[in-house]
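The other protein chains are all here in position, but one chain of the complex has been omitted.
Each chain gets a letter, A and B, in the order it is written, and its residues are counted from 1.
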Amino acid sequence: MYWLEKNRVRELVEKLSREYAVFGPRYDEVSEEVIFDRLADPGQLNLQAPISYNPPKYILFPHYEEILKYTYDRKSKQVAIEKFSKIQPKALVGIRSCDLTGILCLDRFFLGQEFVDEFYLEHRKKLFLISSTCVRPFPQCFCVCTDSGPAAREGFDLDLTFTGEGYLVLAGSRKGQKLVDELKLEPAGKEASSLRKKIIGESISSFDKFALENKAWISRATNRLTTGFVKPEVWEYIGNQCFECGACSFVCPTCSCFNVEDVNRIPQTDRVRTWDSCSFEGYTKMAGDHNPRKPVEDRRNKRFFCKLSYSQSKKYLRPGCVGCGRCARVCPGDIGLPNVVTYIRREITGEEDR
Amino acid sequence: MNNQLLPIVTVPEVATVVEIRDEIPEVKTFFFTFDRPEIEEAFRIRSGQFIMCTVFGAGEFAVSLPFSPENDRKHISVRKVGKVTAALHALEPGDKIGIRGPFGNGFPFEEIKGKNVVYVAGGIGLIPLRSSIVHVLQHRQEFGRVILVYGARSSRDLMYKESIREWKATSGFETYFTIDRPEPGWSGEVGFVNQLVARIDLPVEHTVAFVCGPPVMFNSVIKELKIKGIKEQNIYSTLERHMKCGIGKCQHCAIGRTLVCVDGPVYTYRQIKTLGEQI
Partner (left out) sequence: MSYERGLCNFCGTGCGHLLLVEDNRPRGVYPLPGHPLSRGRLCVRGWHIHELLQTPERITEPLVRDGNGFRQVSYQEALAFTAEKLRKFAGEEIAFLGSPRVSNEENYLFGKFARAVMKSNNLSLSSDAGLEESAEVLLAGCGWPAMTASLSGLREADFILVAGGDLTRQNPIIASEIHLARRAGAFVVTISPRKTQMAKLSRMHLRPEPGTAFYLLLGIARMMLDEGLVEREFVESRIENASEYMDYLLSLNIGEIFELTGVDSQEAATVARRLAEANSAYGFYTVGIQSLDRRTIAALFNLFLQAGKVGRNKGGICPVTGISNLLGSLDMGISPRFLPGYLPAEDESSWKKLEELWRTSLVPREGKSVASCLLDNPELKALVVVDHDEEIIRNTNRIKQLELVVYFGSYENAFSRLAHVIFPRTTYIEDDGTFTSSERRVQLSRKKVEPPAGVRPLRETLSSLAVLLGHNWKYPSPEEVMKEINRVIPWYSEITYRKLEDRAGIKWPVDELHPEGSDFLKLEELSGKLSFVVEHPGPSSELPDLTSGEKFHFKLVVGRSNYFWHQNSIMKRTFIPRREYNALLLLYPKGFVEVSEEDARALGLREKQQVKIISEKAEVTLAVRISPDILPGMLYIPYFFDEMIPEFLHRQVAGLEKSEEFFLPVNLEKVV
């Protein structure tokens, strides 16, 4: 472990920005909330800010991305197809362990299956990841229940833990070690490891009661979901409150469903992929007139199954939920994952709806 | 499929539409060849697989492959159902299309050798079964009885009339054809496919069945096959789902814990039953 003085963060960012487009948490002046955004200036970076409202997912899995472009001249029958590839290297500074875990989930999904997704890979291999231990969980956060925080264990190039005076730095890759060497960081000393543990411990105890109380309930909900024991009425109750906006998928660090469209920008056509959500009615609709998945509660069911069930965990080595709590914050129907767990818990215990 | 060229995963390979045939109302068959000779040479499929077909300027769609893995012209048969398929129907011979694939698991071929094979199709449900039928007939001696039961609304709704003529003349291939209502000049059966299945003599032991057709037909045929004693794990079908990528990433075709594009599209009825969705 190494030691980084508080006032050297700027130097770190400046060094990175020579090679990478640097992204990190910054405050929005008007809403006073934290956004994970391209930093126009290293001074915008705020490593002490609470978790960003948006996950960094969009940086490697963009909301709207051209993947191919082609032209077809019907007269001469000439076709030209090529891949879009102008992906610039990016450094993500100060990502939370929940979001880092999200990226690792996306890695397993996009890269670790039968087929490798070339476009994701392009983004991914040009990424430099600096995680930071979360010391300010939000009321909706529950990473302690989903084994994804508050500190990172793997997948980072560098990891930072704020002690008050400076940062304890772990190098997690050769790239990371190289940066440590270039910055000539001093070793953090013998106490560093136990200090980091202590800070993490304090963070855990500052979690909201929902997270602390529900640790067991989340695994029980997982169990129920997997075995299909959640009653249809519970899904119907949840489904009635769904506004079908798609936000839960869009803000989820691990949701990766996408849509593909060909857009004619004459003379060329762009093949575009955009975020999609399984909560939409049209998501499974087939050309013609058949939709195998109809009622909204079916679609809700599907999403939570995907986030929590055992089969998901088996396939990707962990649950699909990283406990960031964002789905609870953006949901117009107030049926983010924590509430869903609460409803399943109520079904088990027979507690009354408020 | 031991080559580096397949499947075509990301960038579609350009192919030329060499012939277009009107099959039945709203359905056309498009014969194609790849522009790159090495792809044309390497393009091998398993029966039951599908491709992603790009109609330039309109979009891409998933379509099952009806041609046999061996000695058969490459083609697809497509019903006009939406924007992209309508654009495909507007093409003329000489036009280009883009192809990715082949994708999906395909029908088991080695496993069913030596068994009786029953094909039951309704309407355009014959499209995904054609490949397997032709393939099995090409290896006729390696199978027991081979039977096709095919029904459509009317005689003009029967797919692949040319192939059907050949099949009728093939010895050792038992074929039954039915249409919903009597028609002048029709010499085959009349009534729904499931009723025909119920009437005819089908083998039960050492038998696999392949069933494809619209949901109502599918369910009623399965019922008859089960009454006859054919086991659920020996009934195969192929599922169609909305797909965007073909390689297990976009998740549109997710059913329960499987993805139709990589785990399917071929499933046994026993598997389908546990997926928890409509057909």
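The rule is short, and it goes like this: contacts are C-beta pairs under 8 Å (C-beta built on N, C-alpha and C of every residue); 3 or more make two chains touch, one makes a residue touch a chain.
It should be emphasised that the depicted structure is a prediction, and the values quoted were computed from it without experimental measurement.
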Among the chains presented, those that the missing one touches: A
Among A:73, A:182, A:233 or A:334, the residue in touch with the chain that has been omitted: A:334
Of A:7, A:31, A:85 or A:349, the one touching the omitted chain in the full complex: A:31
Candidate in contact with the missing chain, chosen from A:48, A:78 or A:264: A:264
Contact footprint on chain A, counting only the chain that is left out: 21, 28-33, 35, 37-38, 40, 53-54, 58, 62-64, 240-241, 243-247, 250, 259, 261, 263-266, 274, 276, 280-282, 285, 287-289, 291, 329-334, 354
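Everything below uses one rule, namely that only the chains that are shown with their structure count from here on.
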Chain A and chain B, separation of their C-alpha mean positions in angstrom: 39
Interfacial residue positions of chain B with respect to chain A in the complex: 9-12, 14, 16, 54, 56-61, 79, 81-82, 84-85, 94-96, 98, 215, 240-242, 244-245, 247-257, 262, 276-279
Chain A residues touching chain B - in the complex, by the definition given at the top: 68, 70, 72, 74, 77, 79, 81-83, 109-110, 113-115, 117-119, 228, 256-262, 264, 269, 271, 273, 276, 278, 283-288, 290, 292-293, 302, 305-306, 309, 311-312, 315
